[in-house]
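Here the complex is missing one protein chain, while the rest keep their positions.
Per-chain residue numbering starts at 1, and chain names A and B are given in the order in which the chains are listed.
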Amino acid sequence: MALILDLLVQGAQMAVVLLLAPLLTGFVRKIKARLQRRRGASVLQPYRDLARLLRKEAVVAENASWLFRAAPYLMVAATWVAAALVPTFATGLIFSWSADLIAIIALLGSARFFLALAGMDVGTSFGGIGASREMMIASLAEPAMLLIVFTLALTAGSTQLATIAELFTRPEVGLRVSLGLALVALVMVAIAENGRIPIDNPATHLELTMVHEAMVLEYSGRHLAMIELAASLKLLLYVSLIAALFVPWGLALPGTGGGAYAVGLVTYLAKLAVGGVLLAVFETSIAKMRVFRVPEFLGAALMLGLLGTLLLFVSRSL
Amino acid sequence: MTVVSLACVAVLLATAVVGMAAGRHPAGRPLVYGLGLVATVVAFGSAVAAMVAPPAAASEVVLPLGLPWLGAHFRIDALSAFFLAVVNLGAAFACLYGLGYGRHEEAPHRVLPFLPAFLAGMNLVVMAADAFGFLLSWEFMSLASWALVLAHHRDPENGHAGYVYLVMASFGTLALLLTLGLLAGPDGGYAFAAMRGVEREAGMATLVLVLALIGAGSKAGLVPLHVWLPLAHPAAPSHVSALMSGVMTKVAIYGFVRIVFDLLGPSPWWSGMVVLAIGGASAVLGVLYALMQTDLKRLLAYSTIENVGIVFVALGLALAFRSNGMALAAALAFTAALLHVLNHSLFKSLLFFGAGAVLSATHERNVERLGGLIHRMPATSALFLVGCVAISALPPLNGFVSEWLAFQAVLQSPELPQWGLRIMVPAVGGLLALAAALAGACFVRAFGITFLGRPRSAAAEAAHEVDRLSIAAMAGLGVLCLLAGILPGTLIDALAPAAELAVGGRMPAQQAVDWLTIVPIAESRSSYNGLLVFLFIAASASLAVLAIHRFASRAVRRAPAWDCGFPVPSPDTQYTAGSFAQPIRRVFASMAFRARERVEMPPPGDPRPARLTVEMHDPVWDWLYAPVAAAVGWIADRMNRLQFLTIRRYLGMVFLSLVGLLMVIALWP
């Protein structure tokens, strides 16, 4: 019975992330529009876009291979699995031990690997430019992310997200310089990984500096829907990750019953809303960088992660 | 067990003789590769049996060969059993691949005799239990592989590669000779059993460590001793390249582990730092080099340097933990190293086989003239993709597991008491992460340019799938990559005796954990379940496909590429390997290799094409090898005069050196 309940909670988590992801994207777009004094589309617009794309036929380039058609599904699968393992409204889910934080990052790496390959499949220059730049960004963002993980893992003595989140709800963790550094670095990495301004502009389609949109230029119909969904899931994953690590209060601990889950869900929605507003404000107030400024931006995140790890390594001796 | 393995070696040596006799005969190829396949499969089985049930200490075999008072000692313990398994697994697949691929060989009589000899040499190195036998087999292995590098000796590039390889191999063997001589000490205890447990002073231990690092590291391809590797490995036929990259570097790692972890005994704490620094540098520089290459096989060879670096980082961690008495953490790091040894031998062999298939289908190694092969070589490209995902350390394949274990070992290191290590380990952890991310970029580029897009040459356009035996060899390796990725617990348990032998500790048994999860320390600290991750991905991907094809549209229309409205039919408009690497070159290589770009844009009205030239310098070559080579050349010029002396002067020189030596003996305290 307990097993069935655990499975249900895990299933609920998977459903929640899948259903909420487009809403978060729509919400951020809406807030951005309001900040720019536009009315903006409804927050439900991403759902309508997805439904429309799913109904359309897929136009595939003549020389596209099976990889081009398989990659969107693989991306969604890898991102979805990763998102299902991040604590959203509850922690200590039944499958949460099947992959720790390092594995979650690597799963996102797999999704990116296939997206970059799909970008190169048709053999157009836009796909190549996008793939090449995406891998350049990833080559800095991934080590930065791993160093952040080191910082968190050394503080909590674990790379399990559930354990870290549970530990951080307790007051004895206190304020830590390294955690502050990790937060700043994590936000920088999250911005880069999700292709938000100032790294990449998710709203542009005709700029030579675009990265993500250049890779998916050839996609249409249901494949494009999958890719949009994966991108939304990734954004949700990062917001949830930051929320679970740095504002873990309200997470339902394992075995605390239905009331705690309800509280967890409400606080989770509130955290998502705050995260979305902050992202929109940040994006509105900053201009996009040149592509070759991005390494400096991410290099700074890398340094912060390294600094945080270093401080922890050293202050262990105190 | 030892006897069975020795018998396999004897069969391999006999096969070499057969190869010499029947080298030019069409029946020679299936005969040699078939015999090799059988012998290596049997040897693999015996090695696995030795791993599962480690033989008693009495299983040492002494043959009346070599030095009369010493004989040739052979012994299989847990460590050599593991490396024997790696060697013979790779060798068996190479033989299987060679059965099909060897058909394209232009000079089979230059390959067939040496390949079995090479395999026998590698087996003997791992089994040898005395210094003499070890060095002799090491040199035998080097020379056999050197002959294979020169199989296509008419190509001037290969001649150069063979020359550099010979010089570096002799240098490495010299270092190993000195290492083992120092270990044997003045009493000449050349058997490994006699070397163990001898008390050594710190200075001696340091010297042994450095020499072993030079000797084994030059064969394994550690920076800065790697220069021969990217020249020699690609020059050989592809299945031999796979053996050299996937297996021979592992034998070199075995040499290092045997000497430093087993024979040397306790080592100073900073020895871990040295190994960590060299390993980290090799990992990052290796993959950066690989990212700049356009020759597919050379790219793979450089990526070998990266993976050897990763192994050495894990070994350095194991050394650091061991010298501080942290047996559990040392076992974790050491297991990570061994697991990566196995994983790398699997996916690197697979990738070299794939490169060989591309080479035999298109006669082209330069990726700038390939492209679109996924349509013409579907099986090869799918299997090559498996290798690319595995080597990029992406779950759920095997490369990720060993890197994950290495990261877990890094996270154990704040407990280390030394400041130097504590500051260095997080930095090396960062380097490891950087190498992993760059490897992802490198293999997106390798696969994307070679197999995706549109063909960039007529040869790529006319490519055709390779024969079934080659595909079978690649498929076998691909399946093993997946299995090692989703069932790592079994492997970790199998490695426990080897870890116990080397670092005196073992990881907790993984067999007892539910659901085939791996748990390095404790479940609350970290766990990973490759099987579940794989099942989850497979299930959710199929779910998405099913749901969409059931409830949404499944219509597909083929149309010309969109390309923002301006599709150009010429395949020259695609992104090339050079342009793909450009952002990374600008970010990393401008510092590491002093890469500079120069654009020559003719003025308007001038019909000449614009040119972009990229200039890169290899810092290792410029600062280490070029001065040494110049010095050697200078000395050789001066010594040249010695060739034209009179007899009297020659006699005088001999006389003088004799007197000099006698004086040394007289004055020696």
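One rule holds for everything that comes next: contacts are C-beta pairs under 8 Å (C-beta built on N, C-alpha and C of every residue); 3 or more make two chains touch, one makes a residue touch a chain.
Note that in this section contacts and distances are computed from a predicted model.
Undergrad: Between "Dinucleotide-binding enzyme", "Hydrogenase-4 component E", "histidine kinase" or "Cytochrome c", which matches the UniProt record of the unshown chain?
TA: Going by UniProt, the chain not displayed is called "Hydrogenase-4 component E".
Undergrad: Who touches the missing chain here, B:I423, B:A522, B:L612 or B:M653?
TA: Among B:I423, B:A522, B:L612 or B:M653, only B:I423 touches the chain that is not shown.
Undergrad: Who touches the missing chain here, A:A70, A:L278 or A:M303?
TA: A:M303
Undergrad: Take the complete complex as the reference. Which residues in subunit A touch the chain that isn't displayed?
TA: Listed in rising order, the touching residues are 172, 174-178, 180-181, 184, 295-296, 299-300, 303-304, 306-307, 310-311, 314-315, 317-318.
Undergrad: In the complete complex, the non-displayed chain touches which residues of subunit B?
TA: 419, 423, 427, 587, 591
Here is the rule we go by: only the chains that are shown with their structure count from here on.
Undergrad: Would you kindly tell me how far, in whole Å, the mean C-alpha position of subunit B lies from that of subunit A?
TA: Subunit A and subunit B have C-alpha centres separated by 35 Å.
Undergrad: Show me the residue ranges of subunit A that touch subunit B in the complex, using the header's touch definition.
TA: 54-63, 65-67, 73-74, 76-78, 80-81, 84, 95, 97-100, 102-103, 106-107, 109-110, 112-113, 116-117, 120-129, 131-133, 135-136, 138-143, 146-147, 150, 153-154, 157-160, 163, 206, 217-218, 221-222, 226, 291-292, 295, 302, 305-306, 309-310, 312-314, 316-317
Undergrad: Where on subunit B is subunit A touching in the complex?
TA: So the residues of subunit B touching subunit A come out as 371-372, 374-375, 378, 385, 389, 392-395, 400, 404, 407-408, 410-411, 413-415, 422-423, 425-427, 429-430, 433-434, 436-438, 440-441, 444-445, 447-449, 452-454, 515, 517, 523-529, 532-533, 536-538, 540-541, 544-545, 548, 552-553, 555-564, 567, 571, 573-575, 579-584, 586-588.
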